[in-house]
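Every protein chain except one is present and positioned as in the full complex.
A, B and C are the chain letters, set down in written order, and residue numbers restart from 1 in every chain.
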Amino acid sequence: MFRNDYGVFCADEVLEALYRVKNEENFGYGEDIHTKNAAKLIRLTFGLKEDAGVYFLSGGTQTNMAVISYYLRPYEAVICCDSGHINVHETGAVEASGHKILTCPNEDGKLTVAGIKDILAKHIDNHMVKPKMVYISDSTETGTIYSLKELKAIRKVCDENGLYLFIDGARLGTALTCVGNDVLPIELGAIADVFYVGGTKNGALFGEAVVINDPKLAPDFLYHIKNRGALLAKGFVAGVMFETLFDGGLYFRLALHANEMAKKIREGLREIGVRLYGNSPTNQIFIYVEKEKRNAVLQRFALEPWGEEGNEAILRIVTSYATKEKEVDELLAYFRNI
Amino acid sequence: MFRNDYGVFCADEVLEALYRVKNEENFGYGEDIHTKNAAKLIRLTFGLKEDAGVYFLSGGTQTNMAVISYYLRPYEAVICCDSGHINVHETGAVEASGHKILTCPNEDGKLTVAGIKDILAKHIDNHMVKPKMVYISDSTETGTIYSLKELKAIRKVCDENGLYLFIDGARLGTALTCVGNDVLPIELGAIADVFYVGGTKNGALFGEAVVINDPKLAPDFLYHIKNRGALLAKGFVAGVMFETLFDGGLYFRLALHANEMAKKIREGLREIGVRLYGNSPTNQIFIYVEKEKRNAVLQRFALEPWGEEGNEAILRIVTSYATKEKEVDELLAYFRNI
Amino acid sequence: MFRNDYGVFCADEVLEALYRVKNEENFGYGEDIHTKNAAKLIRLTFGLKEDAGVYFLSGGTQTNMAVISYYLRPYEAVICCDSGHINVHETGAVEASGHKILTCPNEDGKLTVAGIKDILAKHIDNHMVKPKMVYISDSTETGTIYSLKELKAIRKVCDENGLYLFIDGARLGTALTCVGNDVLPIELGAIADVFYVGGTKNGALFGEAVVINDPKLAPDFLYHIKNRGALLAKGFVAGVMFETLFDGGLYFRLALHANEMAKKIREGLREIGVRLYGNSPTNQIFIYVEKEKRNAVLQRFALEPWGEEGNEAILRIVTSYATKEKEVDELLAYFRNI
Partner (left out) sequence: MFRNDYGVFCADEVLEALYRVKNEENFGYGEDIHTKNAAKLIRLTFGLKEDAGVYFLSGGTQTNMAVISYYLRPYEAVICCDSGHINVHETGAVEASGHKILTCPNEDGKLTVAGIKDILAKHIDNHMVKPKMVYISDSTETGTIYSLKELKAIRKVCDENGLYLFIDGARLGTALTCVGNDVLPIELGAIADVFYVGGTKNGALFGEAVVINDPKLAPDFLYHIKNRGALLAKGFVAGVMFETLFDGGLYFRLALHANEMAKKIREGLREIGVRLYGNSPTNQIFIYVEKEKRNAVLQRFALEPWGEEGNEAILRIVTSYATKEKEVDELLAYFRNI
């Protein structure tokens, strides 16, 4: 299946870890040793200080809403690009928490410094919301990634304007392991005020690990996530899963596999002559297909329709840690024949 | 461990079921066959119509907040007793969704018709919130249960006053399987406008199954839970777990075991002469312990301190599907000796 | 002063009316006879049924927020054009009440049927908010007005898609009395599900009269405005003011004066050769001024800077019921000389 990267249960190692501990008894609400160990491993991986807060929530929309409503005062707003997940695909969860999302046009799925500056220039008095946070996702909705230079430039405009930088890492694994990436985990960890590491789309049954760098803001987040209905009673389940994912680099190896499968698909399609949309180097691939062939393709593979341009439809192919090489071969064989 | 009923991972059958399907690919967001099957089994169990909505959320606070904010208009309020979970132990999640909780004194952990009527009598004009929903939990915070007569009386006062009845079933399993219970699942399913069946405290890694009886209200709840950050991407994980729990009555057998262990403890303690607080017939047992012995007890068993009365402390013992008879024997032996 | 239309206290008739009643005692919270009479006069003016709700709030942002959050469920959204007041100049008040604003490009300050349809076409599943209300203002942010044909076309698309139509009438007086308007008050009253008649910008010290056409929705709005902090204790002050404004057509005569002064300015400026921006036929006039002359103009007249195009600045001139012909002559004389 190439429809998305949350269609399979979890990595074998994760399920095995759950099996190993299944008879253990643990403290609830994330006060168990697995959660503490998982937090420690994530701090090590991203080069964070000991007093950085690490919390495990169940999903991406919940995490975005919880983080944004934690950092912002009622009249403050978050900046993102028009294609940002919080703006389009979260059924108004951020607005339901009381905050406006300010958007500017994306460039290849990414937020630009120019876009941020444009929004700042327009929001100058108390009749408009006060921009206070920048939201980006890495990799983005269309699979593209931010270079270190781009991240530093965004960090700079944040510093100059008193904005928090929040990185949605629902697909952080594929961003940090793809060909062309020049950002180290410890660099990303130092650049963001707050970010999360997605488990749902990279090997876990569910779960996103939120990192809050500011030690003054870290402790109360526990109150906040309970207040938002986001505190897991059996936090240790997420604890065991993330402990497994971040022990010995499993998280990145899973993402690497997804990227490798995507690379093979991309190269194969190029060779065949299928035109690609956008410049994703990660596990999402967007292809142009003649409209008249669309239905046939969708009947064979459960791809996500992404839009249309003239006579062509755009379809999305997604790989994951679970994608098998055989499936890739079948996909390429299919396109070779049509 | 007797500290709570969410300290172990999940029932073996549930983990095995996850193992069996682990290589399957599924549609996301609860549109998979496991979720559909689980919903069907729950409808059968509780005697619901085909158009009743069944949704799987991750935890109790989230579910309470999502349901209450779905049914109420901004100026409407929910009635519960002072010891109600939403009033005390959810860090203001219901208020964060915009709604006032109106409370009256509990009787043995339960909301009374007199209490509801008292609140209704006081809220008579538009300078006060409009009571519109009654919230009860079954079993309650202190392990007590509602008789069929009590439920019918509450239903009657709801009907007479245009109130929704919402039953928090985080511990519904133990309520419906304990000695003295006279409520059938199909009776409970018919009495509540909306209720949920708790998985977190009875065999699942996480998850609560919400039932919305009104077919007009059922469909849009899907929008609402996404809006609240409560829609699981890998909904099929909850689907598989609830499918397992409601196939062949596992859910009730697990609860029955918790109740039997509790009964054994209760009877043993009575025999020993330990005084019990309240009249819980379910998996929560509250005991009086002389204050000076409290620390010793807590050092040996991780019980929850529940309060104090004069020279005595009240401690809570909780059993679950995972409680072993050997542990019960050890507990009783300990109390026999002190 | 041409800066805005809320810079003077109130029409003489309104202040005199307050003087006449100043020793009266009244019931609070809008239950007085003045409020009832004002509501009756507004119903007559706009051809409304007796059971239409009429409520008096203190200002525009408050009214927009209160109305929108009354009609929408948590996951529902309101459609407006990008230049809409709720989208730009209300410091996120609508979002603070929990709702997303969906925007499309304006045409001469107006929302178009094509824009509405485009938004509807994009919002098709539960991962996106559900569009449920259309918001327009008449006259618009840039002074333009909707023709009867345009209003009917918007009404039609609302009916076809189950959307409420909400008309922000903060400047409704000038819309209904300007040259070129073809909409009668009773037509407007029949087309909108909910609308308001602005007092703040047309003769009152403060106040907006909200009309709720649906008799089922009308009563509870009183709870809602109290809940939003919008219920005036001394509702009779607004009652007296609106009673005065709608007795004998004062409201429309005041607006007519504003429009006449604007017409004189517009024609004078055209004659002089000052280029106008947009097609406002109402009390807002937008002019192009060479950038280098801007400061001189602003030093002489307190106009609102509205933007820039190439070498030119756009400035806004606003007239009101209080604008004196002498001021208009001075303004024109000034522009004749530069």
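Here is the rule we use: a contact is a pair of C-beta atoms (placed from the backbone, for glycine too) under 8 Å apart; a residue touches a chain by one contact, two chains touch by 3 or more.
Everything numeric in this text was worked out from a predicted model, so none of it was measured.
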Legend entry - Given C:F46, C:Y223, C:F252 or C:F286, the one touching the chain that is not displayed: C:Y223
Legend entry - Residue of B:A77, B:I136, B:I265 or B:V318 touching the missing chain in the full complex: B:A77
Legend entry - Per the touch definition above, residue among C:S137, C:T174 or C:T200 touching the missing chain: C:T200
Inset, instruction - May I ask which residue of C:E76, C:E90 or C:E141 touches the chain that does not appear here? - result: C:E90
Inset, instruction - Write the list of chain B residues that the hidden chain touches. - result: 74-75, 77, 88-92, 95-101, 126-129
Legend entry - Interface with the undisplayed chain - residues on chain C: 1, 3-4, 6-10, 12, 15, 18-19, 21-28, 58-66, 90-93, 96, 200-201, 205-206, 223, 226-234, 236-237, 322
Inset, instruction - Mind listing the chain A residues that contact the chain we can't see here? - result: 29, 69-70, 73-75, 98, 126-127, 129-130, 220, 222-224, 226-228, 231
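FYI, only the chains that are shown with their structure count from here on.
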Inset, instruction - Answer with same or different: of all residue numbers used at the interface between chain B and chain C, are over half used by both copies? - result: same
Inset, instruction - Report, in whole Å, the distance between the mean C-alpha point of chain A and the mean C-alpha point of chain C. - result: 42
Inset, instruction - Please report how many Å separate the Cα centroid of chain B from that of chain C, as a whole number. - result: 50
Inset, instruction - Pull out every residue in chain A that's touching 2 or more other chains. - result: 90-92, 96
